[in-house]
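Only a single protein chain was left out; the remaining protein chains are all shown in position.
Letters are used for the chains, namely A and B, taken in the order the chains are written, and counting of residues starts over at 1 for each.
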Amino acid sequence: MKRIKLNVNVWRQSSNEDVGKFVKYTLSDLNSHMSFLEMLDVLNEKLIEEGNNPISFEHDCREGICGSCSMMINGEPHGPQKATTACQLHLFNFRDGDEVYVEPWRAKPFPIIKDLVVDRSSFDRIIQSGGYVSVNTGSAPDGNAIPIPQKDAKLAFDAAACIGCGACVASCKNASASLFVSAKIAQLAILPQGNPERKSRVINMINQMEEEGFGHCTNTGNCEAQCPKEISISNIEKMNQEYIKANL
Amino acid sequence: MKLKSNIPEGRLEAKWTKYRSTLPLVSPANKKKLDIIIVGTGLAGASAAASLAEMGYNIKSFCFQDSPRRAHSIAAQGGINAAKNYQNDGDSIYRLFYDTIKGGDYRSREANVYRLAEVSGNIIDQCVAQGVPFAREYGGTLDNRSFGGVQVSRTFYARGQTGQQLLLGAYSALSRQISKGQVKMYSKHEMLDLVVVDGKAKGIITRNLVNGKIERFSANAVVLATGGYGNVYYLSTNAMGSNTTAIWKAYKKGAAIANPCFTQIHPTCIPVSGKYQSKLTLMSESLRNDGRIWVPKKKNDSRNPNEIPEDERDYYLERRYPAFGNLVPRDIASRAAKERCDAGYGIGETGQAVYLDFRDAIKEFGEDTVRAKYGNLFDMYNKITDDDPYKTPMKIYPAVHYTMGGLWVDYNLMTTIPGLFAIGECNFSDHGANRLGASALMQGLADGYFVLPYTIGPYLSNEINSEKIDINHEAFVESEKSVKQNLSNFLTNEGTSTVESLHKKLGDIMWNYCGMARNKQGLLKALEEIKNLKKEYKEQIIVPGSSKELNLELEKAWRVEDFIGLGEVMINDALSREESCGGHFREEHQSEEGEALRNDDEFTFVSAWEYNGEKDPKLHKEQLNYENIKLTQRSYK
Partner (left out) sequence: MKKLSLFQTTIGKKLLMALTGILFCFFLLVHLLNNLTLFLGPDSFNALVSSLEYIKPLIRVLEVLLLIILVTHIYNAFFLSYKSKSSRPSGYSSQIKDSSTISSKTMLISGVTILLFLVVHLGTFWRIFQSVDDHSIYYDIVTKNNIVGFGNPLIAVLYMAASIFIGMHLKHGFESSFKTFGISNVRTKNIINKVAILFWFVVPFGFFVISAWFGIIKGLL
């Protein structure tokens, strides 16, 4: 265990209408085993005790699965450690005296609510447009009725592991949601259960993605590099293929 | 208060089938006219909302997260049980039923648990149909793993992210109904009060967490699916936002809370590393399939674990419980760890940890096999601790994980307030005094997909003729007024203690006196301390900001206030239950070897606590009748 000092520059913005700015906070004597969010907790306690407003940021499960946490840390979504969400980023990834910049996701379909908190309901609307299999409760056949090759189950899982945090959008120079959308499309295109609605699903979901105002994909791969769950960009190729097929 | 469990007559095996077939139905035309509020979008809430919407009811669904997909069910790792007997190892509905009752240390209702085991198979079918990517065998059939407390392989899983995949399945079903307009979704809305009109639950008051607006919603029935209250201990494996507010408000309006002291301490979590710690991270119980738990035989042994020879290691679970070894139920594994650490054999900087060692598994099966099975868990451990579990044993320690207690419900999952239902972890119904691994997901989905949609029928079939309650009704106005008053009290209080610091204080009280081991003296002390804390909280807290904006501190403030109230009831419950059972271990009641001693003669009942104003809560008892299972002292030796 080490003790370190960090200069943390946090984006403060009181509301969507407000013009935000970086505010610098110096935190010394931080335990290197502390998580990044715990560091923000410590800072917030200090701010409240001094009569200031604490920093608002999204977080919930703090074990890297709920997808709540969402912040750019030194120019990378969720910070410098690969395949890690901000809540599982620990301070041993930083050096004593580091300058750290924290700002919210930036994209038109992710309007800022306050400080580091953005509105990601556009993702929900995309799933609502078709990211499901239309099966009513009670109408399912036996789980083993349709064998699924282990390889396909694995591929589907890899795509389904997306936590919907929005890091792909945040890191994409075009603010494209392609990785998020394609992960769901690919999951359900690989599995036989998704087959009946394959065409309408991809058309509807892409339609919604466009409506929300996300940018286009230029296959540059930064989303894949920054995804905390390492969702593969090959899902986007799969989505394109599905989309073209559905339109033919 | 009358506790009527409404368990149907008849043979255990036939109860549910017969009951389901004779329930009053609501005609499709009438369903359209009925509104149901469902609070919470975890496995239970999302599956119930989707299923009820499919049936034609109008659903209003609420969650405090920014998306229903982020409910804490998402964090469940290991798997979901179902009595499919796909492995041909002798599993059956009866065996799952029996294991669950036994695992729960004989403190749950036979009829409820049997029903749970009965519908468990349907859950798997439903989830597969939704496109949940369960693990498969080479031949394409579903794979299973085994879990603590049982000797068959009945756990279905999707790597170490089963909860996530099941929740995304339920979320997708919910999303489908939202797109159809059958569910109106209110994200970032937290329920701050229950509205009761003429003794029936008729609506809720919520706060829009983004803009602070207090809103009223009315309905013909209210369903709570708000999860567990483990955060009463401050440190737990629960999500930061998981809270007791909804069930606490229901309690204050007349819903009984049952067995609140039954909390599950999970044996395999990453130990606490410092004061700043905000939550504890669970390492899936499935690790106990191949990992061996041990401590050094010598006290305060500070050697590197790899340098401690085999004969100087104490594999205490294998020693004490040869039949089940490392796979004993959670409560037993947790207590055994505490026992070793308290006796001075704990390891690490704090002495509050034991080793979970994969050396032998790696030797036997090879690193690649171990990686394929547990790779993501090992990576997670490495990320958090900076240690490599392939090379050095993991350090683990028990942590609060699940709360078996919750709102008292009858066989229909209805609370003591007519029209108020509770499903999933927030009710008390199926796990008795201890929950088996991979059964929480099963119960949440059973309640939501296959039980509540039927059992809500009898109540709603009577609601068709009842008058629609207007949100301008006096009860709504009153309720809103008190909510607003409470919030403004927080904001105008001129204290000096942050909510967080007092929450930690609460956590200390609960963990020290009402945690893994409890005794009368400690509980009485805790009762006193918590009363002081209540006072301190009222006078000393400081909450910045306003009520008209996103205000995370204000959210914490009302949640912690309710936790303090609940903590008091938990302590009362622990105090009154003069026996050791499941997660509730009273030091006065143990055998010479330190095993828990139940007292079936006097305590084979459910404790249901009724709110009693400023006075101590009132205890009501629901006797548990075992007609099919003979109560025996649990033995995993």
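One rule holds in what follows: contacts are C-beta pairs under 8 Å (C-beta built on N, C-alpha and C of every residue); 3 or more make two chains touch, one makes a residue touch a chain.
Bear in mind the structure is a predicted one, so any value in this text is a computation, not a measurement.
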Legend entry - Chain not shown, its touching partners among those shown: A
Inset, instruction - Taking the full complex into account, find the residue in A:Leu6, A:Met39, A:Ile55 or A:Met72 that is in contact with the omitted chain. - result: A:Met72
Inset, instruction - Based on the whole complex, identify which of A:Glu103, A:Asp124 or A:Asp158 touches the chain you can't see. - result: A:Glu103
Inset, instruction - Can you work out which residue in A:Asn93, A:Asn136 or A:Thr220 touches the chain that's missing from view? - result: A:Thr220
Inset, instruction - Kindly note down the residues of chain A that lie in touch with the hidden chain. - result: 9, 11, 22, 72, 74-76, 101, 103, 106-109, 171, 173-176, 203, 206-208, 210-211, 213-222, 225-226, 233-234, 236-244, 247
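Everything below uses one rule, namely that only the chains that are shown with their structure count from here on.
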Inset, instruction - Could you put a whole-Å number on the gap between the CA centroids of chain A and chain B? - result: 27
Inset, instruction - State the interface residues of chain B toward chain A in the complex, per the touch definition above. - result: 47, 50-51, 54, 65-70, 72, 74-75, 84, 86, 121-122, 124-142, 156, 158-159, 161, 163-165, 168, 171-173, 175-176, 178-179, 185, 187, 210, 237, 239-241, 273-274, 276-279, 281-282, 349, 379-380, 383-386, 449-450, 453, 496, 498, 500-501, 542, 544-545, 549-550, 552-553
Legend entry - Interfacial residue positions of chain A with respect to chain B in the complex: 1, 14-15, 31, 33-35, 37-39, 41-42, 45, 48-49, 51-54, 56, 58-68, 81, 83-84, 88, 90, 92, 113-114, 117, 119-121, 123-124, 127-129, 131-144, 146-150, 153-154, 156-157, 160-161, 163-164, 187-188, 191, 193-194
